[in-house]
Structure formats: C-alpha cells, structure tokens
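The block underneath contains the structure these notes are about, expressed in structure tokens.
Now for chain A:
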Amino acid sequence: MTALDLQALLPLVLTTATAIAVMIAVTITRRHGLAAWLCAAGLAAAIASIASARECAPRHISDLLVIDSFARFYSGLILAGSLVVAVLSYGYLKLRTDRHEEYYILLPLAAVGSLVIVCSANLLAFLLGLELLSICLFALIAYRRTGRGDLEAAVKYLILAGASSAFAVFGAALIYADRGSLAFGPPGLALSSPVALAGIAALLVGVGFKLALVPFHFWTPDVYQGAPAPIAGFIATVSKGAVFALALRYLSTENLLADGRIIWLLTAIAAASMLAGNLLALRQDNVKRMLAYSSIAHVGYLLIALLASASLGRPAAAIYLTAYFLASLGAFGVVGALSQPTRDADALADYRGLAWRRPFLAFTLTAMLLSLAGLPLTAGFVGKLSLVFSGVSSALWLLLSALVLGSVISIFYYLRLLAALFATPPASEPAISSPNTPWPTTAALLFLTVALLAIGLWPAPLLDLIQKMAVAAW
Partner candidate 1 sequence: MDNLDTIVFYFLAALALVGAMGILVSRNIVRTAMWLLATLVAAAGLYFLLGAAFVGAIQLIVYAGGTLVLIIFGVMLTAKNPNVSYTPRTAEIVLGVVLCVLLAGALIFVLHGTAWPNNVKSVEEVKRMSQAQRDLVGPNNPDATESTGRRFLGDYLVPFEVLSLVLLAVLIGAAYLGRPKVPVIGAPRGVNPPPGQEGPRK
Partner candidate 2 sequence: MNAILGPLITIVCVLGAVLTLAALLIWVERRLLGLWQDRYGPNRVGPFGLLQSVADMVKIFFKEDWLPPLADRAVFIIAPGIVMAVTLLSFAVVPWGPGLAVADLNVGLLFVLAMSSLSVYSVALGGWASNNKYSLLGSLRAVGQMISYEVFMGLSLLGVVLQAGSFNLSDIVEAQRGLWFCLPQCVGLGVFFVAALAETKRIPFDLPEGENELVAGFHTEYSGFKFAMFFVAEYIGVTLVSALTVVMFLGGWLGPWLHPVAWFAIKTLAVIAFIVLIRASLPRPRYDQLLALGWKLLLPLALANLLVTGAIVLAQGE
C-alpha cells in the first residue's frame, strides 16, 4: 500500500469516509439537513478526487482492484448518480420517515459497492462489491417501512438477490476450480474448458439479475414500485451501470466474444429484453412500473454496445449509459417530487394536466421521456445514434431491427404519459395535491435537464471525454 495506491483509491476512500462521517454526525446530533449535506459534500469531494487520480492511472491494487481510466470514468458516473440521488432524496424523505439519517449512511456505502464492482479486476472483488451494493439496497428499498409494498419489494429483492448471488458465487467457484485464480483473463482461457464455461453461465445469472435482463427480470416492476422513488432511480442507474461496466470489462478481458455460443446467447437475451421490456411497458398504467419495464429494454439496447467491436462499442456504451443515467434519474426525480407523503405519484391519473399545475416538473419530465425515447435534441438521441453506429459497424442486424422495433413501441407509452401531462386539467379537484418542491430537488432536476439538453445539442465535449477515458485499453 503506497501513497500512489491511496491516491488512486481516493474516490473509494472518500466515499467510505462520507458514510463514516455521517455516522459519527448522527451519534452527535440527529439533523436531516446536516446528514444530507455531509453526504452530498462527501460524494462531491469523491467526484473531484477522480480528477486528482489522473496522474497515477492505471494502477493495480493487489491484483483485486484496478484503477484505470475506464474505471475512473464509470466511477465518476456512479458517484455523480449517487450525488443526484442524495440530493433528490432530501426533499423526498423529509415528509415520509421519522428518521432520515441512516439513509445517508447506506447510500454512500451502496456507492462504494458500485465503485468496487467497477474497479474490480478479479471475481472476488466483484462479488464483494455486489454484496455490499445488494445489502445496502435491501435496507434502502424498505426505508419507508410503511408496509405498503415497500417491505414486500425489499423481501423480494432480498430473496432473488440472494439466489442470484449464490449463482454468481458458484460460477466464480467453478472458474476457480478450473484455473486456480479468480483474476480476469488471460483472454481465451475460459473458452477451452467446460467447467469454466459452466462457471461463466452461472455468473451470467448473477449479472443478468442485477441488470434485469429478460429471463431474470421478474423482480423489477415490483421492486421499482415498492421502493422510494429516488432509490428506484438508484437501482435503475447506479446499480445497473456498475454491473454493466463490469460485464464490459470482463467480456473483453476474457475475450469471451470469440465464442459463437456466447454471442448467440447474449444476442437472444438482448433481443428478448428489448421486446419484452417494451411490450410489457405498453400495458402499464403505473408510471413506476412503466419506467421499470422500460429500463429492462434500455439495458437490452446497451447489450448491443457489449456485442459490437470494442473501438465503437465502448464509447457507445459510455454515451448511452450517461444519457440513460440523466433521463432515468430525472424521471424518478419528478416522480419523487410529485409524490404525496402517503404514496408515490405512480398512477397515470396523477399526471393528468400536470403541465398546467406544475409547469417546471412537467417540462422536466417531458425532456426526460423524450430522451428515454431517443428523440433528437436530447442526450438519448446521441446515445441511441452511437449504439446504432456501433451495431452497424459490427453488422448486428438482428439486434438493430429489435432496437428499431423496440424504440417504435416505446414511443407509444412515452407519448401516452406525455399526452396525460398536457391534457386539459380535470375540472374537479386534482387527483394529487403534491407538496411544494424543495429547492435542492429543483436544483437537481434543473441540472439534469440542462445536462440532458446540452449533451443533445452539443455532444462534442462528452464524446471527447469518453474517447479519452472510457475507451483506453486495459
């Protein structure tokens, strides 16, 4: 452990320190504002520290973790996502729970878990990060403790996450049995042995669960519906983003795409996720469930980047994921901001005529939905465009047609919600009398909207950054 190692690990260390600082603050005085500020400041400091780690990358820490530019890019994305979730949570929690402070301990810890996943160069580190992330999420999902759906969601997530972790651990054990090491790579070795292949298949179950890919997606709508809106956003973005980055790194380090069977399997999963996610979302009147199904489809789209050639696939994944982070967090942020103390605003009726009552929230949600649908002028368009490019360059025609089909279907249900937003307000009392939006929530939503539109209008800086960071070889 040298000073340089510590410098490389600084984002991880600072995020951990945030959790501990909040914990110590709680023992001294219980103040919601203090805890939230500490949490946000710590996460912001962690983001800033990523830049300082530039000097020493890439760096291996005890063959379990590796801090390279790829890891740093996704670390930044994760920390930024967690920061936005923390800020959005402030206004959300204020009205809902009797004790808010533990939330701001668990949230950074979940971020640490995601960081460990992103930085892992070894299945052991991946499993550790996965456990930390899952365990924090169990508590965060059930955080309101009202017993109306959220405990059910937490228990469902607990059991299914436990089962999927068991698969992942078993897969890692099989891989260890084959080669006596849990480190990623060297490329091509895994494909030669049936045991390692079985191990990779078992790992896929664990990863597929976290990503909510199609045969493993059953938990998604219930958990999104039951979880507090900001946490649903966290699950949709940070948790998935981290595991996706890991999958990207693992696949290319091991060069698994050299095997036709794995390509075939991933293609089937991706196409199924796109179609099933979008089709299931069509019939949803519950906004949170709709977003849940659409997130299944989005990860399906992302798999195109996974299967495409590295030179175009990796930047496409980074761009798409960034756009998806912005739009999903924004959408769940609006849901949270509209929610009543007793229940989240998840019924379609809650949004009827929103544009006349809460123009800012309606405008934000519109931008987010358009971006999720991938319409021009938004970041989602840039993301989808780069996905298509990477797919075309690798001739993934089946997936591309699924992507087009899925996008067309998705426009239906996004437009359905949009139409509700701009419908004439009902003459009677509005279905939902939501509280005023506190300023941190407004600021966070404003930031998300501006970033979304900025990337949509002028993507060059982001593309440059991604070209520099997320593509570098490891």
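Selection criteria: all candidates are chains of the complex that A comes from, given by their letters.
The rule we apply is simple: a residue touches a chain if its C-beta (ideal position, glycine included) is under 8 Å from a C-beta of that chain, and two chains touch if they have at least 3 such contacts; residues count from 1.
Because the structure is predicted, anything quoted here is derived from the model rather than measured.
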{"item": "Candidate touching chain A in this complex, from 1 or 2", "value": "1"}
{"item": "Residue numbers on chain A that touch candidate 1, as the complex places them", "value": "1, 9, 12, 16, 19, 23, 61-62, 64-65, 95-99, 102, 105-106, 109-110, 112-113, 116, 124-125, 128-129, 131-132, 135-136, 138-139, 142-143, 145, 174, 178, 193-195, 197-198, 340-342"}
